[in-house]
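Every protein chain of the complex appears in place save one, which is left out.
The first chain written gets the first letter, and so on, giving A and B; residue counts start at 1 in each chain.
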Amino acid sequence: MSAITQQLSKLGITLSTPSAPAAAYVMAVTSGNQVYLSGHIAKQDGKPWVGKLGLDMDTATGKAAARSIAIDLLSTLNAHLGSLDRVKRIVKLMGLVNSTAEFTEHHLVVNGCSELLGEIFGDVGKHARSAFGVAQIPLGACVEIEMIVEI
Amino acid sequence: MSAITQQLSKLGITLSTPSAPAAAYVMAVTSGNQVYLSGHIAKQDGKPWVGKLGLDMDTATGKAAARSIAIDLLSTLNAHLGSLDRVKRIVKLMGLVNSTAEFTEHHLVVNGCSELLGEIFGDVGKHARSAFGVAQIPLGACVEIEMIVEI
Partner (left out) sequence: MSAITQQLSKLGITLSTPSAPAAAYVMAVTSGNQVYLSGHIAKQDGKPWVGKLGLDMDTATGKAAARSIAIDLLSTLNAHLGSLDRVKRIVKLMGLVNSTAEFTEHHLVVNGCSELLGEIFGDVGKHARSAFGVAQIPLGACVEIEMIVEI
């Protein structure tokens, strides 16, 4: 059992079957030694996790949604690569938060994803990041995150 | 005539003179074996294609605007590379939709670009993607798309 598999197990995380794209694209593309993962929207019970921060969802719930996206991103990556042991570095996240014009805690929401990556990958999981509030996300999802990984 | 040129011809697509940047930047930069294309805003008759999805523009029109951006992106890329035959893979799109907080079909709008890339490039055109709704786009344009290409 690899270090990453052990860490997932220790955290009680089971990778899922990667979700199909909602439209005319693919969920992951390898270019050179980088993998580009499409924006993954938050889901609950297989359906879009709908909500808007600052209106009908609080920061803690948004953070839980971002954490669940981390698991979905890793599920896609695992299926794409065959093994998460091939990950050399989590390079960058772009974290989009469906928010009102008043909400200003997007960074705390996206931490749900960033912190889990740190718990699983340690130093390899330390990434650059942008987080910000958008007008809306496909299907009304509360959070959407894309990721670049070095292999 | 190359496969890509034939496919453009078959689809009745004529590449245009690439538009000049609206500000202090360039439309394409090569870094290693990747080309980074600047965000291209939708245009009609050479002017910004103004509109907001969910307010004064429907999904089908937004999709047509996204399709027109695909042609503009390829026009820029063709001028930058000298030939689209140098394209090894369309790696990633970021598709920004000028939308209200209620509109949730950004993925269907950006499909206008994604589907055309698939028609022209086949498997080489299968890309990762993020699509989302933004508060506003420069000059009031309805859609803006940036692209990363492997050569």
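Rule of thumb we're sticking to: contacts are C-beta pairs under 8 Å (C-beta built on N, C-alpha and C of every residue); 3 or more make two chains touch, one makes a residue touch a chain.
Computed from a prediction, not measured in an experiment: that's the story for all the values here.
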{"item": "Option touching the unshown chain, where B:Met27, B:Ala42, B:Met57 or B:Leu84 are the choices", "value": "B:Met27"}
{"item": "Omitted-chain contact residue, chosen from A:Ile13, A:Leu81 or A:Leu108", "value": "A:Leu108"}
{"item": "Residue numbers in subunit B that touch the chain omitted from display", "value": "21-29, 31-32, 36-39, 52, 94, 96, 100-101, 134-140, 144, 146"}
{"item": "Absent chain, residues of subunit A that touch it", "value": "32-34, 89, 91-93, 99-108, 110-111, 114-115, 118, 126-135, 148, 150"}
